[in-house]
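Missing here: one protein chain of the complex. Every other protein chain is in place.
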Amino acid sequence: MDKPENAWLEVEGLTFRYHTRQEPAIQDLSFDLQPGEVMLLAGASGCGKTTLMRCINGLIPKIYRGNLEGQVRVFGKRVNEMSMAELSQSVGTLLQDPERQIVGSYVLNEVAFGLENLGLPRGEILEKVDRTLEYLGISYLRDREVFNISGGEKQKIALAGILVMEPRILLLDEPLASLDPASSHEALQLFRRLADDGISVLLVEHRVDEVLAIQPERVLYLEQGKQVYFGDAQGLLDVVDYRRVKLPARAVLRRARDAEPPPELQPALPPRSAQPLIDFQGVSFRYRPELPDVLHEVNFQVHPGDVIAVLGANGAGKTTLVKHALGLLKPTRGQVLLEGKDTRKLTVAQAAHTLGYVFQSPTQMLYAPTVEEELAFGPRNLSHPPEQIRKDVRWAIQTVHLEPELKSPPLALSFGQQKRVSIAAVLAMRSRILMMDEPTAGQDYWNYRSFMDAILQMPGFEAILFITHDVDLAVIYANRILLVSNGRVAADGPPPEVLRDDERLRACRVLPTSLLELNLELLPQTGRFLRAEALAEYAG
Amino acid sequence: MIVSFNYRPRSSLIERLDPRARWIFSILVLFAITMFWDVRFLLFFLALTLGQYLLARLTWRETRRAWYFVFFIMTTMVVVNTLITSSGTIGAVLRGTHTVFFHQFTMPVTGWSWEINLTVERLWFAVTQVVRILSISALFLVIPFTMDPRQYGATFRGMGIPDRLAYTLDLAFRFVPTLGRDFQVTLDAQRARGYEVEKVEGGLLTQIRKMAPLVVPVTMNAILSGEDYANAMDLRCFGLHKRTWIERLAYHWPDYLWIGFGALLLLGSIALSLLGYGKFWVPQILLQ
Partner (left out) sequence: MEKKSLWSFGTREVVYAAIGAALYAVLSVATNFLQIPAAANVSIRPAVAIPMFFGLAFGPWVGLISGLVGNVISDLVSGYGFWPWWDLGNGLMGFVPGLIYLQMTDFRALSDIIKAEIMVVVGAAVGMFVASISEIWVSGVDFATSMATNFFPSFISNAINGLILVPILMVAYAAVRGRSGR
């Protein structure tokens, strides 16, 4: 590809190997970024996207050491010859987790941080901060404490802290990962606007489906550190493996026509029955007497055979709701019955016999020196006999296919493996109900699909319930949807019924996806919701 | 939430002073207090620091726990010092000659003997100690309730501490609520696995080891996030230049007055002690 003279960023034959590793993280990448364009950088975990970003923003080679070959030029200057001060005013980087890059306690301090470090006069800093906040439409947050604001707003604040330094190239590392669908949509619109206002945006994301909505000018696709595709968005849909990154449902459908139909998913749950395992009866909850209710009169039951997806915006009360089932929170009014017993009269440990709860991030619970001890922790707390513990641990590790890691330290495993260890830790307790908070968070498309497939086919659970932002996850895996909004159950029923009501979904800040739309269209033929590949045989 | 700061604006006079002036004043007065063992001088300081406490508009409810804590520590120290050990910091005077109570214990078998000789002097010394500890406590108890956590970094920067160190303070305050929440999440996650922190079992060693499922995940998670924070800071030029602090502090005349007052107290105290005042003093009435 020829490189126009005015490219803002030029990468030529870039290869980098960390000095701690044997293999290069990226190999022979060449591309350029034009003024005011949105470029999508797509790829699964480990494709080298983080390393590439570090080569552009100067962390490589300034902070991370290793072998660098080839060239990266920003506005015609080589990155390794530029100072950090110069670079930071040319290239801005938004890291994946907004929480982990905000260093100020208050919005004003956070946004001003970079300019303070450059030693600008105070008046000028304040003026620029106010201008940036206004540009992003978040002036109302100026004097707020960072800790108490929502995830979507945190990301805007982190972005403000970067834009205030007036970079013309913006690197965004999986900016949608921690956002609910409505906030993701807003964020994408904002990125488009930034590009239209003259900033070049390099957007790293494996949720290709959603990013295509803002029509990126070009797409770069990496696989295991190598450049597989560089060109317009349309071309990507024909080249890339649709099982590795999430493409629009119609594109998958078109591609899957010629492929083998995927094996049918056979959930290993018992048939549905009427005796409820969990029973919420008029549950209202507030954290402290002087605070308002966060749950209002919630009624629902979980029966054997249920696979329930709990959908709703951030802060709608999903996690609060689920914590009640385990007795981590007790209702202010009403009651929760776990197999007929009031959770007020049960300790959490007693409830854990029935209900296994997997938290969002595995690093928040893994502590033991070996996987084996990690898995034995739960059953030992529940005073299971040692012989049974040994058996259950072996069964749990086999179920998640991690036998070779039994003696490894869980903290040294990859994120996906840790996630499986955290599931196995719950499996080993032989609980009858599995509840998961954002089971797919932090995993790429390929990993989370194989992960969810495996869980649903695992023997041992009578019901599964998961909280998610990902509407497609609900479409593919659930046989029942609980739509939560403002602490109330807004809808409860089979997926086709709940997800058909577009207006209600939007009112709950849940946005329909291309897969949902396609499924609704084909529902007369299919009779149920299916994954995109499986729809191929029904589409005309 | 498990962790929250005690600061809230209370529109007191003391809050209008520059935090640097208040730190400097507190340190000056601490040194002044430590020059005296004469209860008459110490009572003056107790009145002074309690005055500051009252000016700060603190309520008993807020500070009750802290006072209990002070009373507990103070009582053990003073009681042990008075009853058990036979010498004191300020030497022989403590032995005293006016005995109120005397008893000699002899340990059976070993033959070690242990005397309790309570004299007027030693009891009065205990009283003096109490006044002294209370005045220092009242001096420092005010700080958490009346100083805005977001000002610590800028305050210490303004007192000449280098940028990096001063920013470390700001950053530590930034992390407190986040790590507090992380701790809560880990506690819940482990409780969901049947972990019961309240349950007493095993000996001391088992009890401490039982903290690992809480301490390890929270610590390792924090360490892993540290790399992101460091990257985010390097990318925004932290530590390259002398930085501007938008949290601006400026001395006004009351601040100079406040520091001047503290300095005067310390200089006066030094002068008095050089002149021989302020040594341990027992009222004559008690010795008759």
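By letter and in written order, the chains are A and B; residue numbering begins at 1 in each of them.
FYI, a contact is a pair of C-beta atoms (placed from the backbone, for glycine too) under 8 Å apart; a residue touches a chain by one contact, two chains touch by 3 or more.
Owing to the predicted nature of the structure, the values given are computational and were not obtained by experimental measurement.
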- line: Omitted chain touches shown chains A, B
Field: Residue, one of B:24, B:55 or B:230, that touches the chain absent here
entry: B:230
Identified contact with the non-displayed chain, of B:54, B:100, B:208 or B:257: B:208
- line: Among listed residues B:14, B:32, B:141 or B:282, the absent chain is touched only by B:141
Query: If you put the missing chain back, which residues of chain B would it touch?
result: 2-6, 26, 34, 37, 62-63, 65-66, 69-70, 74, 76-78, 80-81, 84-85, 87-90, 125, 128-129, 132-133, 136-137, 140-145, 149, 164-165, 167-169, 171-176, 178-180, 183, 187, 197-198, 200, 203-205, 207-209, 211-212, 214-216, 218-220, 222-227, 229-230, 233-234, 238-239
Field: Contact footprint on chain A, counting only the chain that is left out
entry: 18, 20-21, 63-66, 367, 369, 409-412
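Please note the rule applied: only the chains that are shown with their structure count from here on.
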Field: Centre-to-centre distance between chain B and chain A (centres being mean Cα positions), rounded to whole Å
entry: 44
Message: For the complex, give me every residue of chain A touching chain B.
response: 57-59, 62-63, 83-85, 88, 92-93, 95, 97, 99-106, 108-109, 112-122, 125-126, 146-147, 161-162, 165, 323, 326, 328, 347-349, 352-353, 356-357, 359, 361, 363-367, 377-379, 381-382, 411, 425-426, 429
- request: Could you please specify the touching residues of chain B with respect to chain A in the complex?
  value: 149-150, 170-171, 173-174, 177-178, 182, 185-186, 188-196, 212-213, 216-218, 220-221, 224-225, 228-229, 231-248
